[in-house]
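Quick one: the structure is below, questions incoming.
Only one protein chain is missing from this complex, and each of the others stays in its spot.
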Amino acid sequence: MRPSGRAPDQMRELKFEPGFTKHAEGSCLVSFGETRVLVTASVEDRVPPFLRGKGQGWVTAEYGMLPRATHTRGNREAAKGKQSGRTQEIQRLIGRSLRAVVDLTKLGERQITVDCDVIQADGGTRTASISGAWVALRLAVDGLKLDVDPIEKQVAAVSCGIHNGQAVLDLDYIEDSAAGCDGNFVLTSDGNIVEAQVTAEGECYDEEGLLRLLRLARIGCNEIFQAQLKAAGR
Amino acid sequence: MRPSGRAPDQMRELKFEPGFTKHAEGSCLVSFGETRVLVTASVEDRVPPFLRGKGQGWVTAEYGMLPRATHTRGNREAAKGKQSGRTQEIQRLIGRSLRAVVDLTKLGERQITVDCDVIQADGGTRTASISGAWVALRLAVDGLKLDVDPIEKQVAAVSCGIHNGQAVLDLDYIEDSAAGCDGNFVLTSDGNIVEAQVTAEGECYDEEGLLRLLRLARIGCNEIFQAQLKAAGR
Amino acid sequence: MRPSGRAPDQMRELKFEPGFTKHAEGSCLVSFGETRVLVTASVEDRVPPFLRGKGQGWVTAEYGMLPRATHTRGNREAAKGKQSGRTQEIQRLIGRSLRAVVDLTKLGERQITVDCDVIQADGGTRTASISGAWVALRLAVDGLKLDVDPIEKQVAAVSCGIHNGQAVLDLDYIEDSAAGCDGNFVLTSDGNIVEAQVTAEGECYDEEGLLRLLRLARIGCNEIFQAQLKAAGR
Amino acid sequence: MRPSGRAPDQMRELKFEPGFTKHAEGSCLVSFGETRVLVTASVEDRVPPFLRGKGQGWVTAEYGMLPRATHTRGNREAAKGKQSGRTQEIQRLIGRSLRAVVDLTKLGERQITVDCDVIQADGGTRTASISGAWVALRLAVDGLKLDVDPIEKQVAAVSCGIHNGQAVLDLDYIEDSAAGCDGNFVLTSDGNIVEAQVTAEGECYDEEGLLRLLRLARIGCNEIFQAQLKAAGR
Amino acid sequence: MRPSGRAPDQMRELKFEPGFTKHAEGSCLVSFGETRVLVTASVEDRVPPFLRGKGQGWVTAEYGMLPRATHTRGNREAAKGKQSGRTQEIQRLIGRSLRAVVDLTKLGERQITVDCDVIQADGGTRTASISGAWVALRLAVDGLKLDVDPIEKQVAAVSCGIHNGQAVLDLDYIEDSAAGCDGNFVLTSDGNIVEAQVTAEGECYDEEGLLRLLRLARIGCNEIFQAQLKAAGR
Partner (left out) sequence: MRPSGRAPDQMRELKFEPGFTKHAEGSCLVSFGETRVLVTASVEDRVPPFLRGKGQGWVTAEYGMLPRATHTRGNREAAKGKQSGRTQEIQRLIGRSLRAVVDLTKLGERQITVDCDVIQADGGTRTASISGAWVALRLAVDGLKLDVDPIEKQVAAVSCGIHNGQAVLDLDYIEDSAAGCDGNFVLTSDGNIVEAQVTAEGECYDEEGLLRLLRLARIGCNEIFQAQLKAAGR
């Protein structure tokens, strides 16, 4: 039995609130249960130095957590003067995941920066961020009214892990803290994998375990893909 | 005529949503029109080193702005590795304002850290922060169920300025950008001043102007005091 | 009775020593009693990036305190690797105050950086800095021998506060530490206000208190204006 | 055909030189072909603050690259004043991998810090680091002459990827730069997985691809396990 | 002929103004011609962590330069967020030089921090700093009224160099910029050497050159020793 009473392959309640803020070209408040992340996509008509004059665009991401998004208050990274290794690892993953479904040449010489700020954390902040980021990116690109669409497919992410010996989908904080192993899968709407990362947190796992987690991830991502489309008005 | 069509002494729509996040001991999403700030109050059972063993508590504040809270995206302070002078000036002001209405001895050896994070900016983020901070602080202190109440009165803040030659209350971004002079007043519910700060931004002002702004501030703060009480369930 | 024996509306001994250092285009050692600040104004024939090609100049300020300017040694900001919030707040105020009396278009595409370094602190370092900065700026601009004078009037600053229930002018360190409320006023030689900032430090104040402090500030600034003119050879 | 002429499931030449430096409690120069990493394990009789008094030890890792380990010189991280996101991601992975095979309680209240410094880079620096780290750790723990052995099994890592449509083992720099997808597997000597991370770098992959890479990783790690034992004198 | 008209073995005008600031336990404004350095010595009743409980004291130094001490304005190190290599090299030299003449055991568990801040630079700021530091230290130690005197002798420093083929004493900025080689000598009042450092700046030098410079340094330091005694009231 999961602490939340969910079935092993059951997601938490998904919610995408598009247009949550007014200044960003695209925005979305995404909730995976009690985990809530505000995502904004900002378009700029210039690219980073290493891409200048190459006729292509760039998509990048930044990630942050409000100091009291968590059970106990964490120090503000701006006050500490540096981003943690965890923050940098997550924002690199979000950027890579988005770029995997965008044709940067079709985007033209523009940069889209996706900011994912965790308002409330209850496990799965990075997977909620990636899933919400696609919606904000979609809305921002729609607003550009380009002749060709640089977004080739959808991308979504979900966590899976082994908790109490059972493979479960979309871990919340309680499960996450006690999971024997724990992974994040980033999948595309055409059934491929962008990134799979599974870490043993006390007990190692084998090939069969890896596949079981991947199968759960497919179930979860399919549900997310539906919700993304609806939120993006498609 | 004000760009928003408001009367000179008219506030924007005020909204306090208490309990916006679940982990913090007190929280509140405050809106002054389109300006929205998420405020959380976090209680810890220890005080900063300079107060240890002195039998009193401490109230402090931090302030931040999400990168795309503004019209164009600003750099993330955590990524730049330091907080701007503006950020530090504001968070010092919020902390001072709250301490002016708290009896730190009655608080006991606890620290309450109030985080004000701007979700969307449209002028007056520091005054909305102070006004919302009181609500989050009130809720956090209520939760402590202390024998004596360390909060002695309410505190609220509002901006005033001279725009197109006219003294106006609660400037939004458009007015703020074009104001000849511009001030922030922090007032207490018993009619006193905690802080008055008025800066000429192109045209200097005289004694009469200062008083006119202060009178507008009283009107605005009285409206805020009512809304704070209601949000705090009093 | 004030600790120093001064009358409530009496300034400390004012001293401006122009030309204290030889390399700067303008310099001045300003003393408000035992508070001594070395001010230099440095002229450069280029403006910051945001002003390039706009046909105007810029005036900015930096502020610092020698480690042993105070009663007990403070850590050197260069060694700590960052400027405190207080330092940044003060240098922003000095810059704003000077720009309020300069026509930046008449200055031409030049930047003048005013450095205020506190040699010895005894209360009022920011107001002494602003008052001395005008002298250094005046001398530096005189040296440019421009056809039109970009400096439109004088600017000076003084602190006022309520000490032992009495409104007093130009607080020294002893008064400052014990003041119930404490403000800084930046005034121009034509009688207007550039900045008024009054903070309650334990006891709040009312409208009448604010006006009393402002009236004292006028008395103090008039004395400073005289001394500035003399120091600048006018 | 691979650029190096290797078979798809062929490792580069493996070399472990134990005792490469004399001060460290354990050390090893590990080579995966032209990739060379100097690993040292340093034992200290104290644990980080969060573990004090808990009767257990800690194993952690740091990673660095000499500025000219690469084809073109990179900036020195010490001179830039911060470690990149990539550096932090790698050193977190090394630490997690080692802790997966150590019983921290049996280690006692000691910290072992493993430093992996890349002398020469030609692809696979993180997997060479993990593989060499086990040898340095083994030697350092041997030197402690503990009654019980805190190291429960071996851990090794290798990269795999899809290059020119073919799944290949232990990518060198040329393959790595052109791989369609690219992963790192950390395996234990009893056949389990500690960490699997596979990233699409242009072309996404499916379940079958993931398994093919995992199978290659097993081949590579088995070869590494043999070499580790020999280097550690077992 | 030297640019200043001085004889090769002639110092610039030396001036020590003891007690220049009032808060420091010892202070001195030292001038070597136009080079002026404000030195303060601050006594604290605690030692750095590495000396705790060892029954001895510590003497350390910090060095800084006001932004406009030089011909063109330099960036403020506090604003840049780090001290330059030159600054650190100089402050280490000052500390070493002072410790060479102090018996740290006789000082007791105290730290004396000597701050040398350059008000105006015209060559020789480090040698003026060391020479003035002895006076500030002497005054601070006198104030402690210890039973035994921890200061065993005097220490002074002077620069020498080869300018236009001629060995000269106490280089000013013009000579320093054009010197073929350039050194700093730190000597004690009993005729020994604490530190000799001579650097070729374009033309290398030989043994004979080194000795010529050392002989000049003796002449200069003897003059400084006299002036120090007088300034310290001995």
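For reference, chains read A, B, C, D and E in written order, and residue numbers begin at 1 within each chain.
One rule holds in what follows: a residue touches a chain if its C-beta (ideal position, glycine included) is under 8 Å from a C-beta of that chain, and two chains touch if they have at least 3 such contacts.
Just so you know, these numbers come straight off a predicted model, no measurement behind them.
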Displayed chains contacting the withheld chain: D, E
Taking the full complex into account, find the residue in D:Gln56, D:Thr87 or D:Asn222 that is in contact with the omitted chain. D:Thr87
With respect to the chain omitted from the figure, which of E:Leu51, E:Leu214 or E:Ala227 is a touching residue? E:Leu214
Which listed residue, D:Glu77, D:Glu109, D:Asp176 or D:Glu207, touches the chain dropped from view? D:Glu77
Of D:Glu62, D:Asp149, D:Asp176 or D:Glu223, the residue that touches the missing chain is D:Glu62
Residues of chain D in contact with the chain that isn't shown? 21-24, 27, 34, 38, 40, 42, 44, 62, 64, 66-73, 76-83, 87, 113, 115, 117, 119-121
Name every residue on chain E in touch with the hidden partner chain. 82-86, 88-89, 91-92, 96, 100, 183, 188, 190-200, 204-207, 209-211, 214
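Quick note on the criterion: only the chains that are shown with their structure count from here on.
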Chain A and chain B have mean C-alpha positions lying a whole-number Å distance apart equal to 33
Taking each chain's centre as the mean of its CA atoms, chain C sits from chain D at a distance in Å of 59
Multi-chain touching residues of chain E, meaning two or more other chains, are 81-82
The chain pairs that touch are A-B, A-D, B-C, C-E
